[in-house]
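Only a single protein chain was left out; the remaining protein chains are all shown in position.
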Amino acid sequence: MDIALTSVTKRFSGGVTALDRVSFTVTPGMFGLLGPNGAGKTTLMRILSTLLEPDQGSVAFGEIDLREDPQAVRRLIGYLPQELGFYRQLTGPEYLDLVAGMKGLSAREARPETARLLEQVNLAHQRKKRIGEYSGGMRRRLGIAQALLGDPQVIIVDEPTAGLDPEERLRFRNLLADLSAQRTILLSTHIVADVETTCERLAVLNRGHLLYAGPTEQLLEQADGQVWQLDLDAREFERVRHTLQIVSARRSGPDVSLRVIAGENPFGGAVRTEPTLEDGYLCLMQSAGAAIASAQEVGA
Amino acid sequence: MRLTFAALSCGYGRTPVLTDLSFTLRRGLWLITGPNGSGKSTLMRCAVGLLPPIAGRLLWDGADAYRLAERYRWHLGYAPQETGGSPDMPVRAYLHYLAALKGILPARRAARVNEVITIASLTEVADRPVPDLSGGLQQRMGLAQALLNDPDLLLLDEPAVSLDPEERVRFRQLLLDLSADRIVLTATNLPDELDGMASGIIRLSSGRAILTEA
Partner (left out) sequence: MRPTELERADAIARDMAEPMDAADLAAILNRLDDFSPAAPLTPPGALIERLRGRLPAPSRQRFREDGLSASPLATTLQFMLAQVWLFRPVWWGATTVATLIGLALTKWVGATPGLLVPPLVAFSLAYSMREAGTPAWEVELSCPVRPYQVVLARALVVLGWMTVLGAIAGSILHFIDGWQIATLGDWLAGMLLFAGASLLGMVCTGPRLGAALVLAGWVALGIRAISSTAPLHLWVLPNTTAALLGAACLAGALLMAPRFGKSVHQEG
């Protein structure tokens, strides 16, 4: 199912425009959402999960308009927010029952779902434990379970891998990849590598404006010809470091191997390299700067 | 400038979380990685001097760090993983207060506070109350206070969690700069980002730690 956003605008008191005429379409599969802190990503996700209403513009989940039928939308989506307001006194199953009720599932529908999901996230043997006693990892798994209640067509995930160790992160990415085969998953994250490996399309927000929406490959291409690999010895490095836009560095002994973004070959000694998504993102952010017009969405 | 773990076991109470840690860290960037729950924060707290060793010793330039007590802490700066509990004061005032705790001379405090505010990109929010800041900004403030006394030993527990991609790049640069002439020890769940710059990686698993030098 597609999620079509048209000119979505949201303002908060104090004159803050969190979203300014944002228009793009979230396509089925994994769709990434990138942007600096304060760009409006969380506001956007809250609007999509019916927690907030846009001031202007419209959102359509397939044929369903968000404004006209929010309850139908709620049945369609699972939301995994960054911070979970849990009820510490409840046990896992009790909490899932509660959320199922909020999603409009009847008790009869919910029971087998709850049991199955707890199995799936490996919390079935902890059914008597209160959430207040869960570890961070367990809380996250419970969050995933509640997001999957009712077999939603759309799953919205906010910073899911913050705080996960590498193994947990890999498992989570695989889980999302499995789920995305049949669903639309909107993944908002600061970890560009996660988007690079799993999302075919993505959108970039900055200060409430859409900077880019389209294939991941094409965002990489924004940095084509501008990424260089440069090897310097320690003294040269000290001399020139302030003139370079360094993306990353590797030390091998006293020498430093740099990955930089530059319009032309820095010092003539660098080797052009293939850009990664991080490079593309950085170039995009640079060129966007303060001049922000409503971006045109790049074709499918 | 060296931090030596000498057959160190540490944990809360009597049961050790980590046993028999033995390695020496010198100038450079050192990463601590491992599954959640493996003791990364425990190790950091022990290195800061908050958790007396259950067995073994922690040595700073050959002297027992716990016996040095507050004299050991002259040399260090620590940013915990979590933020929270800060008093309802503006960022600048809170950094001034911490500067007093770190023994910075009154005449130098204002200038030093301004320096760390600039390094941590907090200029825009310097006059806002700390509890009002977002999680990411509070983490940057944690980094700022850790740098106040220009420490030889910088201990950062998951410092980059709330940073967006651009901030991450800037942070990597900062770490590169800082690790040139001090010991930077950082616990991280994203070792791939930093392992190119690191002098070594300490991997924790099942209560043991293995240091692999680069």
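Here the chain labels run A and B in written order, and each chain numbers its own residues starting at 1.
Going forward, a contact is a pair of C-beta atoms (placed from the backbone, for glycine too) under 8 Å apart; a residue touches a chain by one contact, two chains touch by 3 or more.
Everything quoted here is computed from the prediction, not taken from an experiment.
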Legend entry - Residue in contact with the excluded chain [from B:19, B:42 or B:173]: B:42
Inset, instruction - Consider the whole complex, including the chain that is not shown, and state which of B:7, B:69 or B:210 touches that chain. - result: B:69
Inset, instruction - Against the chain that's been left off, what residues of chain B make contact? List them. - result: 12, 17, 36-37, 39-42, 45, 48-50, 69-71, 73-74, 76-89, 93, 96-98, 100-106, 108, 112, 142, 145, 149-150, 152, 155, 157, 181, 187
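Definition applied: only the chains that are shown with their structure count from here on.
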Legend entry - Whole-Å gap between the CA centroids of chain A and chain B: 28
Legend entry - Residues of chain B defined as touching chain A within the complex: 33-38, 134, 136, 158, 161-169, 172-173, 176, 189-193, 196-197, 199, 214
Legend entry - Complex interface listing, chain A residues touching chain B: 34-39, 135-137, 162-169, 190-193, 246-251, 257, 278, 281-282, 285
